[in-house]
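Right, I'll just put the structure down here and ask away after.
All protein chains but one are shown in place.
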Amino acid sequence: MEAEEKKYNRREFVNTGIRFSIALGLGGVAALVAKRSAGGELVWQLDPSKCIQCGRCATSCVSSPSAVKCIHVYDMCGYCDLCGGYFRPGTKDLTTAAENQLCPTAAIKRSYIEEPFFEYSIDEDLCIGCGKCVKGCGAFGNGSLQLQVSHNICLNCNECAIARDCPTDAFSRVSSDKAYSFKGF
Amino acid sequence: MSRHVKQRIVSWMALGCLLAVLCSFGMDASAQQRFPKPEFENGHTQPPTFTPAPRADFMEVVDVFVLILSLSVVTWLVLNKRSRKGVFWASIFSIFYFGFYREGCVCSVGSLQNVTLALFHTGYQIPYTVIAFFVIPLIYTLFFGRTFCAAVCPLGAIQDLVALKPYSLKSWVEKTLGLFPVVYLGLAILYAATATDFVICRYDPFIGIYRMEGSFNMLVLGAAFLLAGVFIARPYCRFFCPYGVLLNLASRVSRRHMTITPSTCIQCKLCEHSCPYGAIEKPVPAHTKEKRSGLVNNAIFLSLIIPVLILIGGYAGSLLHESLAKVNPTVRLAEQLLNEVETVDGIIPLEIEAFRSSGQSLESLYAEAAGIIQQFYIGGWILGGIVGLIFGITLARLTIYRYRKDYEPNKGRCLSCTRCMDFCPVEE
Amino acid sequence: MNKRLLLIFALILLLASLWFMLSDFFDDEPLTTTNPYEYNIDNYKIVDSSVIAWKETMNIPVTGDTIRSLGVDQQDNIYVGTFHKLLIYSKEGHLKNSFDVGGKVYSLFVNRSGKIFLGMKDHIEIWNRSGRKLQSWDALNSKSIITSIHCSDELVYVADAGNRVVYQYKPEGMLQMRIGEKDSTKGSPGFVIPSPYFDLLQGRDDELWVVNPGRHQFEAYNEKGQMISSWKKTSMQLDGFSGCCNPTHMAMLSTGDFVTSEKGIERIKIHRPDGSFAEVVAPPEAFEEGTVGLDLAVDSEDRILVLDKFKGAVRIFERK
Partner (left out) sequence: MKMDLWKGIAILAAVFMLLVSLLTIVNYLQIQRADPIHTETINLLVDRLNQNPQDVSLRDQIRELDLLVRKAYFTNQWQVRTGAYLLLISLAVFIIAMQIVEGRKKPQPELETEETEGFLSIQKNTRRWVAVGGGVLVTTALLLTYLTHSELENRFELAAQGKPEVEKQLPAKDSVVVVQNKQADVSKQAEVVPVPEVLPNVEESKEVEKKPVEVQPKQIAENEKIEPESPKKTEPSKTISEQTLKNNFPSFRGYGGNGVSFKENLPLHWDGPSGENVLWKTEIPLHGYNSPIVWEDKVFLTGANDERQEVYCFNGNTGVLVWTAVIDNIPGSPAVSPEVTPDTGHAAPTMCTDGTHVYAIFSTGDVVALDMSGSIVWARNLGVPRNHYGHSSSLLTYEDKLLIQYDHSNEAKVMALNTQTGETLWSTARKVKVSWASPVLVNTGSQMELILNADPLVASYNPETGEELWQLKCMMGEVGPSVVYADGVVFAMNEYASLVAIQLGEQATILWEDDEFLSDVPSPVATDQYLFVATSYGVLVCYDAKTGEKYWEQEYDDGFYSSMMMNGDHIYLIDKRGITHIFKASNVFEEIAASPLGEAVYTTPAMGDKSIYIRAEKHLYRIGM
């Protein structure tokens, strides 16, 4: 009985030793990693200057429709009548009819302001983040339409599925206090 | 129903008081002019650019706080209250908070990849909360056993709920399949360390259910796991979970592990089949003692071949390195360019097009890819070696045993679910 | 029995899941994906070779960051303004001189006596060829972006894209007049300039030609600032201009034909003085996709000089 007790105590002693060395190791790893940490939270965002509008944001996101949305940076917009992001290329008459619209989900609204300016706004719920308008606006306009991860929808996955599929590595984790990065600003 | 509302409802149900201060953070005011936009004579004002704020940073701290709180509560419920009911309701809470409200990101299981990536890549900045999610459950386990698995982990909790008709598996099935998490952990670490992919997150079967959306495959995978989980309790925890490997190891040396009986075991055998996870060690009959000498020989032999097993494993791993490395997008791109498969069905793949316009030279891409394969080669040796080692240890351990006269939980495998306690007739 | 069957079923389900995960993960399919949302204007980029009447005969590589503006002097020396330097090349493309001008050269013009007028965002500086600053005019205002300068012996015209106005100066730097401002009381519609491309030049009769890029319109003004004629053509086809801000630059041949450069569909074309399309100098395939701001100049031999910052070169085209 006493021998058993002794054995038990020895086992407990060894266990305690192992336990504390594991805890120490864990603490070490945590400290090492924490030293490299930037501190604050990170969120996924895409860099519009790397984006080639390949359309994968629309299909790869775990959310549907995608958390990547076209966001209109109004400050950069030229308020053009002939908007490359709104009209299909080669459109003859500049009306809002279905056959003239570039957006596959008709998520862009065009409203008249005054001669010769029009304002374009995006219906978030309809936008699927395909980037078609972004390319059109970039080619002919100022590039005020830009794809961005919209943080009210993004689930901030540990590994972003779009980042994995992005051909140009445009996705990266950014600090949450600079959650949006617009090109040309 | 917009996601917003959904989030609110869930958060109400889950926490009540912690009602979201979400999205109340105003617009990004840094909008500076690039080129003057037109001036409108009719006084039209331009709408603000739509930039909804991400979840506030302090909410992440709240998450950590909730994690610590629920861990403490569950530990108390398991060790002091010995209440199955309490643990059950705690797991319901976890399902709602960590599952439906937090939508499974970031969980402790996935966090081990972030920590690995941060260890190997100085450029990767890991948030403190992720480190906390990785470390805290391990520390708790180190002292109190796997109470994290019992009811805090949302992946475990949902499986625990559906484990309605659990049948116990044969010991050899349990043991053999139980080695897969080691391989999975090795792969996850290898892929995280090479910054290739987060495998665990990619094949998390329940995240689609918590988010109530996801790809078809993801949802089917989740459904399959739940269905299997009705008959085989917690299949993911037992045969897949890589974090469980670490918890298993930590739990073995835990200071205060739960016990089946509150005081002395009376050998009533009532609990024998109560554990759906096969984690109850039966007493070792006294007469087995007699055959001990043969076993000792066996044990010595098996211990001796451990180095051989490590070598075999390492060699097999190193052989596989190329297949493993092909998952890496850089390697894939380089391989395709090297094989001059520049168009597939007449279409130039986007990756190749993007690479061409990036201005990077082919040579540097090849060098980079060769470097990654080299990493996988080394990683393959280590991974294989460790798997070999674990196989060896498992085999060796299967030849020795400790004389045991009571029913005890296996400290490594026990998930502290407290089911067995209900079966014990002994009062405190 | 039932229990055993269920167990085996569950196990098989698990193994199938594992198999699915592994096969999905180690999937070794070649990379391919087409973009279902492709924004396609390729059809508009195809130019029939019969209308391409010019060929590239020389390519002067230009080094420097942010190559921005182009000019030619009477001796056909080529001037290139970069981020903060001015580079001078001989007609044959030899670098003759380069000097720091301490600012981004948005536009430049070399007058007949060899003085170099530099548009430095919000003010004009006059330099000589040796790199000496002779004069610096007063800054306009913070919105100004000077995108084009043209001077005759008596007058200097300056295009300010930021303020959407053309200024008329005396060569000594006295501001004479503001031309083309939006003024609803006078019924002047103003220039529509969505992005910083706003070019002007003086025609053969010293009339001032200004591009109104938002309307795809060319407008001619007399020296009193009155519009005397204009032409416009909106089209994605070769015969016109499209998008927000086209043409971005223009130059004039000795015949009075306009040479124009466009963005979106990157091309350089020639329009006759009446605005009708004449021929193509360089089709979109001659440029990298996304090329913008092709500054133009025409030298005394009617060679067309194109500043292609994407290829980092002054490209010279001559008639075939």
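Observations on the structure shown:
Residue numbering begins at 1 within each chain, and the chains themselves are lettered A, B and C in the order written.
Throughout what follows, contacts are C-beta pairs under 8 Å (C-beta built on N, C-alpha and C of every residue); 3 or more make two chains touch, one makes a residue touch a chain.
If you're wondering where the values come from, they're calculated on a predicted model, not measured in any experiment.
Taking the complete complex into account, the chain left out of view touches A, B, C. The chain not shown here is touched by just one of B:69, B:164, B:266 or B:296, and that residue is B:164.
Touching the chain that is not shown, out of B:139, B:312 or B:348: B:312 (per the contact rule at the top).
Although one chain is not displayed, chain A still touches it through residues 58, 88, 90, 92, 97-99, 104-106, 128, 130.
The missing chain lies against chain B, touching residues 1, 161-162, 164-165, 171-173, 175-176, 179, 183, 209, 212-213, 216, 223, 268-274, 282, 284-285, 288, 291, 295, 309, 312-313, 316-317, 319-320, 322-323, 325-326, 331, 334-335, 338, 362-364, 366-367, 369-370, 373-374, 377, 384, 387-388, 391, 394-395, 398-399, 401, 422-423. On the side of chain C, the interface with the absent chain consists of residues 28, 36-37, 73-75, 88, 92, 94, 96-97, 113-114, 128-132, using the contact rule stated above.
Throughout what follows, only the chains that are shown with their structure count from here on.
Rounded to whole angstrom units, the spacing between the C-alpha centres of chain A and chain B is 24. Chain centres here are Cα averages; for chain B and chain C they lie 55 Å apart.
Chain centres here are Cα averages; for chain A and chain C they lie 32 Å apart.
Among all residues of chain A, those that touch two or more other chains are 54, 56, 77-79, 142. For chain C, the set of residues touching two or more other chains reads 33, 35, 192, 194-195. Put simply, chain A touches chain B in their complex at residues 15-16, 18-19, 22-23, 26-27, 29-30, 32-34, 36-43, 52, 54, 56, 62-64, 71-79, 113-114, 117, 119, 121-122, 124-125, 142, 148, 150-159, 161, 164, 167-168, 173, 176-177, 179-180, 182, 184-185. For chain B in complex with chain A, the residues that touch the partner chain are 2-4, 23, 28, 30-35, 37-38, 40-42, 44, 46-55, 57, 60, 103, 105-107, 110-111, 113-115, 118-119, 122, 124-129, 131, 134-135, 138-139, 142-143, 197-198, 201-202, 207-208, 211, 213-215, 218, 249-250, 253-255, 329, 349-351, 353-354, 357-358. Interface residues of chain C, counted against chain B in their complex, comprise 3, 6-7, 9-11, 13-14, 16-18, 20-21, 24-26, 28, 30-35, 143, 145, 161-163, 184, 192, 194-196.
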